[in-house]
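Heads up, one of the protein chains got dropped from this complex, but the rest are sitting where they should.
Naming follows writing order (A, B and C), and every chain is counted from residue 1.
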Amino acid sequence: MKRKFKIFRYDPQKDKKPYYKEYEIEVQDGWTVLDAINHIHFYVDGTLAFRRACRSEICGSCAMRINGKNRLACKTQIKFLGKGTIKIEPLPGLPVIKDMIVDMDPFFKNLEKVKPYFIKYSPLPDEEQLQTPEEREVINEAAICILCGACTTSCPSFWANPDYLGPAALLKAYRFIFDSRDEGAKERLEIINDRNGIWRCHAIFNCTEACPKEINITHYIKKLQNLAVNSEF
Amino acid sequence: MLKPKWFYPSYKKDVGEWAWILHRLGGLALIFYLFLHIFVTNRLAAGPEAFNATMKALSTPLFKFLEWGLWGVILFHAFNGIRLVLVDFAGASKYQKALFWIAFVLFLALWIPAAWKFFI
Amino acid sequence: MEIEKYYHKSDALVVGTGLAGLRAALALADAGIDTITISKVYPTRSHSVSAQGGIAAAIAHASDDSTELHMWDTVKGSDYLGDQDAIEMFVNEAIETVYEMEHMGVVFSRMPDGRIAQRRFGGHSRPRAVYAADYTGHVLLHTLFEQCIKKRVRFFNEFFVLKLVYREDGVVSGVIAWDIRNGGLHIFNAKATLFATGGFGRAFKITSNSFANTGDGLALVLREGLPIEDLEFVQFHPTGLYRLGILVTEGARGEGGYLLNGKGERFMKNYAPEKMELAPRDVVSRAIQTEINEGRGIDGKDYVYIDLRHLGAEKIKERLPQIRELAMNFVGVDPIKEPIPIQPTAHYQMGGIPTTKKGEVTKDSQNTIVPGFYAAGECACVSIHGANRLGTNSQQEAITMGRIAGEAMAEFVKKADLFSIPEQAIEEAEAYVRKYLEGNGSVRPAELREKLHETMTNKVGIFRNEKDLSEAVKEVRELEEQIPKIKVEDKGFIFNLDLQEALETENLILFSEIVAAGALNRKESRGAHYRVDYPKRDDENWLKHTLAWKTPEGVKFDYKPVVITKYQPQERKY
Partner (left out) sequence: MGSGKSLVKRNKGAMAWFLQRVTALYLFVFLIAHFVIMHFVGTGEVTYETVAPRLSSPLWKAGDLLFLLFALYHGINGLWQVLEDYIRGRGLRLFLYAVVLTIAVVLLVVGTITIFSVNPVK
């Protein structure tokens, strides 16, 4: 079947302004958007640039805006995108390097701010630290975030203010604060209990809608907000 | 090294974002109305005549219409506000879309029929 | 066009940020060594993130396991080609690796009493795979990345390493890389360099590997006139999603999944009556391919089923959530309700850059060390996996060998001098990218790659024979002649994906010749290398490692003995 793709193009070495370019290609049954743009890149227009690696929804490289919403290209089946032209653009809210390539540095810098690593002060056992399946379940969903950035870049609070840590970084904070083994809750709470932290979340839900791993990010941010409030009393 | 460029984000809005935009605009409208309202009701302190005169001046069709609009703003902000509180404290984030539609229906149901009270 | 050059110095250099690279960087950081890591993708995009099923260690939580048993299983699995001294060290270190990763915060799946859970895996005689649902590689890689952030490791992400600087005096003094994001050459000068560049699955059409797995490290080493070990051993994973090759973890069989042919039979009973679906991968892949070749695929087509339905919805959702999601999205099948169509998929390279037990790269059959050069992970060959890797041993190898190599490097750089980077090396690297940026070729990289895929998949696959293999060698060589004709449409510096693909394609073609020629050369069947014309293992002539060099006259071979300590080769039965 032939499908039309309208793709955001911008090469800072050549273009003053971005523009959209249309490609019409034959797509096969079962193709994802990634298959289609790979095909365009391989056989139609080699100058097209985008990121991808695993093509199996786990590395987080291929997040982009497809028909106006953040999704993983490798997860998005073309047949579920309706009949019309498919519009492909870079993630919103981050500076564009070229075509679908955005500068992810602001995203990772925000992540680094929440001390996104296991913290333990008391001595470790020789073997493993115990954690029951129930305790693990609390953070299980949060721990499978693939750092694709679809959430943070869909958040209007982040668009307004890139200093906002954003849902991905807050989710990471949750993953550690609510880990029964971790001992860094206090220092992390101090970081996220901030104008640019949890209080910038207005429950807009774009993040949760965008998350390709279907993580209910908003829910976890709410947990953090409640924890911060509780600790005031 | 070329600096990457920022472009204004355009995004397909889902109910959550619509709710937020309406809630925010509504909240702003309400706070500005509240400022006016407090000044106007202060005419109460000036005694019955002054107050009634002001109220009379404010009962033109235009003001009636605005008042009806205000009622709509209040309803939406109030019901969506409850939705937000449920999400915040009752773990209702999974049901946020359903809650939005409930809030929206309540808002319409109480707002549209109320028109006759203002115009008739 | 001016190509800018930037110079960097550090004590240690780590190329690749998968499990092996990050673990090595961490070991170096812990030792207080100034370290730079370079990767062509952001660390968390490295291929290790896709690993699903588990990581092996005889922590004996779910059985009476022991390191001896782990060693025995690995030796047997390797079809006796694994070096037993390395395997012995490996199975002992493995236990520490798991606890150490847990101490870094990995969310392993647990038993009700809070201890780490374990599941079955092919070729392991005990439930030995430590896992986190089917996201094991993901949680391991992210955890290592987090620890590297904590230790403030210096990352150079989205840099493509073009050249290994192997000096005339036999010392490695760094690498030269292309800045993918901004363009420009970066010259990294260091006392010690580690390659952890991962596997080469992208040489095949159907593969479980990420787009980045183009075996660059192997090509770079070959180009400097250094040898590669045992590259003819390519693992085909039995269960890749039909036509896509996306992996369905062996954990799915470990949890009890069945393989069914077109007649609805559990055909593994004819191939491995005892272990059934949990025989090692080479055995299961050959069984599936035989069923397909003999017309017993589903509807006579080229796939069979893996059936999980009897496991029940709950177990599937808890233990194999990712598999379910992938199956639903990519082949439209919900494993709770339907069996999943699968076929073997190119998965893992057993061979690689030859190293010692400490990760030092060696360059001949006497194991002469190349000073300043280390390798770990899938791109290296210690050799723990011999002719066939057991599932879950490779993540373990990547992390354990990453740590050991990192520690060895830390020791080394404390005493070593910094050798300069010869001007000539920089010129070569520059000429190397220039030929694409200024060239006027006519063949798209994708076209060459497609031809390579056809050759490698059809002629260097699960079943091999003399005729196919010699054709394959010839065809790959022809492709190599076409490299100068590669057309790079994008002439820009900024994120030039086209250029990157040209470079990768060149690398793929370069080492593929070694794979094909090695397979042609080895006249026996052992582990994953199956010669229809020599169906028996031949210990007399071939119980030895292949070392292969790339020379202008073609591939040159030499051999290295297998280290045998505890277990004498015997017939391998499952």
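The rule we apply is simple: a residue touches a chain if its C-beta (ideal position, glycine included) is under 8 Å from a C-beta of that chain, and two chains touch if they have at least 3 such contacts.
Only a predicted model underlies this, so the values are computations on that prediction, with no experimental measurement involved.
Within the full complex, the chain left out of the display is in contact with A, B. Looking at chain B, the residues touching the absent chain are 24, 27-28, 30-31, 34-35, 38-39, 41-42, 44-45, 47-48, 51-52, 55, 59, 67, 71, 74, 78, 81-82, 84-85, 88-89, 114, 117-118.
Residues of chain A that touch the chain left out of the display are 157, 160-161, 163, 177-180, 182-183, 185-186, 189-190, 193-195, 197-200, 202, 225, 227-232.
The working rule: only the chains that are shown with their structure count from here on.
Separating the CA-averaged centres of chain A and chain C is a span of 27 Å. If you average the Cα atoms of chain A and of chain B, the two centres end up 32 Å apart.
Rounded to whole angstrom, the centroid-to-centroid distance between chain B and chain C, based on C-alpha atoms, equals 59 Å. Shown for chain C are the residues that touch two or more other chains, namely 494. Chain contacts: chain A has residues 12-13, 97 touching two or more partner chains. On chain B, the positions that touch chain A within their shared complex are 2-7, 9-12, 14-17, 19-20, 24, 84, 87-89, 91, 93-94, 96.
Chain contact summary for the complex, chain A toward chain C: residues 11-14, 30, 32, 41-43, 45-61, 75, 77, 97-99, 101, 104, 108, 112, 115-118, 120, 124, 126-133, 135-136, 139-140, 143-144, 146-147, 176, 179, 181-182. Listed in rising order, the residues of chain A touching chain B in the complex are 10, 12-13, 18, 65, 67-70, 92-93, 95-97, 102-103, 153-154, 156, 159, 202-206, 208-209, 216, 218-219, 222, 225-226.
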